[in-house]
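With one protein chain withheld, the remaining protein chains of the complex are depicted in position.
Chains here go by letter, A, B and C, matching the order in which they are written, and residues are numbered from 1 within each.
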Amino acid sequence: MNILEKRLDEVVEDFDLFDDELEKYEYIVDLGKRLKQISENNRNDAYLVKGCTSSVWIIPSLKNGKMIFEGDSNTVIVKGLVAILIKIFSDATPKEILGFDLKQLNRLGLAEIVTPTRQNGFTSIVNKIIEYAKGVNHD
Amino acid sequence: MNILEKRLDEVVEDFDLFDDELEKYEYIVDLGKRLKQISENNRNDAYLVKGCTSSVWIIPSLKNGKMIFEGDSNTVIVKGLVAILIKIFSDATPKEILGFDLKQLNRLGLAEIVTPTRQNGFTSIVNKIIEYAKGVNHD
Amino acid sequence: MYKKYFPYFKNSKNIYLDTAATAQKPSIVLDAINEYYTQYCSNTHRSNFGDANRATTEFEHTRELLKNCIKAKESKEIIFTKGVTESLNLVASSFVKDRFDTVIISSLEHHSNIVPWHMQERSLHKGLEVVNCDEDLTFDMEHFENLLIQNPNSFVSITHVSNAFGKLHPLKNIIQTAHKYGALVMIDGAQSLPHFNIDMQDIEADFYTISGHKTYGPTGVGALYVKAKHLEKLRPYQTGGATIKDVSYDKTVLLDSPFKFEAGTQNIAGIIGFGKAIEFLQNIEYKNIINYENEIYEYLYEKLGEIKDVIFYTDSINSIGSLSFNIKGLMAEDLGILLDKMKISIRTGHHCAQPIMKKLGINGTARVSLAIYNDKNDIDIFIKGLKRAIKILKD
Partner (left out) sequence: MYKKYFPYFKNSKNIYLDTAATAQKPSIVLDAINEYYTQYCSNTHRSNFGDANRATTEFEHTRELLKNCIKAKESKEIIFTKGVTESLNLVASSFVKDRFDTVIISSLEHHSNIVPWHMQERSLHKGLEVVNCDEDLTFDMEHFENLLIQNPNSFVSITHVSNAFGKLHPLKNIIQTAHKYGALVMIDGAQSLPHFNIDMQDIEADFYTISGHKTYGPTGVGALYVKAKHLEKLRPYQTGGATIKDVSYDKTVLLDSPFKFEAGTQNIAGIIGFGKAIEFLQNIEYKNIINYENEIYEYLYEKLGEIKDVIFYTDSINSIGSLSFNIKGLMAEDLGILLDKMKISIRTGHHCAQPIMKKLGINGTARVSLAIYNDKNDIDIFIKGLKRAIKILKD
């Protein structure tokens, strides 16, 4: 089992604790608030995720063959979503990231994921992460 | 009471004798067949009614201050409708014709009259008759 | 009070506050659609058997209703479209393009009244002029007059009510001023017809655009009013079936208005349903709608005003239907998502009006938009929900 899948399981388990949607989003807000802000000079176009209604930045780095992601957003809930994605995708090899079946993310049950809106922020963030992973993958 | 209205009453009475629509139209077909054909050289553009899907000709003349209409069509049912309109409008003074309330014609209960199709033949024929009457009315 | 006419509220516990995006539909509209589909479904204006005649009659009846509703003079002045966006594009392509040097719009336009002009390769001060507004979004009449003087061959295209802010433009004054300088005027009526009555003979607009789905009607329906004297110069926009008197391979003779502008099979069910929406409004009567909605709007404005750090963009007097706000320090999107989880539907973002957002230096707003089916209870629930969302985000 892919390590990302295991991490996703954990998030889904966390989510399952909530009785209603609002509680779940309170938790996401909380994650968002606790996510470390990135430095002002990292808030630039190179790291900006295109296709979001809010501004989102994802900054990759490579440590011992594993990718580390930092991220930020100007809206708290998206920041919470970024936190979740970092929890799942960060600290994994490009191969693990690319081997992960993205459809699994639907298990999070977030309306933001399953809705094919014209500017789907969530998908755009995931795509940005995948793009970074492809960039450093040499298989 | 306008003489045209009286004549219309008669047609409506005739129509009332029929139990169903088909019988009514059989009668109209019959009127169409019995209507005297106009001569070939009267089948020209001057007498052609514009705005019909079938070809219709209406020929006016004036006798002792009264208008006489002849008419024809390439389809039998329209010819029957022409016959009815001649029954109502022919042999009347322009003033009588112009004094007649056209909405009364709805009493005939013909789908062809009440439907506002893009090219309403029936209305076009009536308009042609009115136009002729206006042309000779000097009040 | 009026909720009972709308089946949506029987099925959904949602507090629906997004009418400016699309309105809920009263049951008579849905019944009319069903009646068409299940009892006399057929094409209009071409087939001529019984059901087709009935469909044509009902279709044309909507045109009459609309004509009477906005006090147009003749039926041929009413052309059916897909919505306001199509109506605006139609006039832009088929009337304005290549005829007017300058198009003048307000600062509060919806993208549908900006982008079509860009597509004609107009941009600010190059074929496109934007009338300034004050801080409280009031139309700058003096600037407008100056623009008219400086640009003698102008076409004015302006929204009646801003969808982003609910701001009402002083239409009669605008049109009179434009006409004084020989300019023609098109009105974006997307946000006005649902809320109050418009009289074409009174305001004397040259073009007026109508959105069916925002006026309690079905989706995919709209209309365009064209003052009769401009019909001749309006080129057909789409052509094809049922616009034609005669075709050979060499040439086409088109029918007269309005038919020459309605090519192909129209949204028959939608147009018939829209007729019922207009009847619905007329049965309630616009004067009752105005009074009722005003009361709710004032109530909302007052209750919102009591919330700490709320930012308004307009006063309540010259606003209709929509109310935009922000809470200092918070992003509207976050509020919208949390309210949604409490089953309260509002809209957040730029509301298809990015330029004015940029001008105000904001990313967007939270917008509450009202209709006759809303009541004070909806507002109370919304305010409670908003407070809770603010608490979650701020704590």
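By our rule, a contact is a pair of C-beta atoms (placed from the backbone, for glycine too) under 8 Å apart; a residue touches a chain by one contact, two chains touch by 3 or more.
Just so we're clear, the structure is a prediction, and the values are computed from it rather than from any experiment.
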Residue of C:H213, C:K227 or C:K276 touching the missing chain in the full complex: C:H213
Residue of C:G166, C:P194, C:P236 or C:P258 in touch with the missing chain, whole complex considered: C:P236
Contacting the left-out chain in the complete assembly, out of B:V11, B:V29 or B:I68: B:V29
Touch residues of chain B, complete complex, unshown partner: 20-22, 24-26, 29, 53-54, 74-78, 111-112
Touch residues of chain C, complete complex, unshown partner: 7-8, 10-12, 14, 16, 18, 21-22, 24-25, 30, 33-34, 37-43, 46-52, 82-86, 88-89, 110-116, 118-119, 123-124, 128, 130, 211, 213-214, 218-221, 236-244, 246-252, 263-270, 336-337, 339-340, 343-347, 349, 352, 354-355, 358
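One rule holds in what follows: only the chains that are shown with their structure count from here on.
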Euclidean distance of C-alpha centroids - chain A vs chain B, Å: 77
Chain A-chain C separation of Cα centroids, rounded to whole Å: 38
Where chain B touches two or more other chains, by residue: none
Residue list for chain C, restricted to those that touch at least two other chains: none
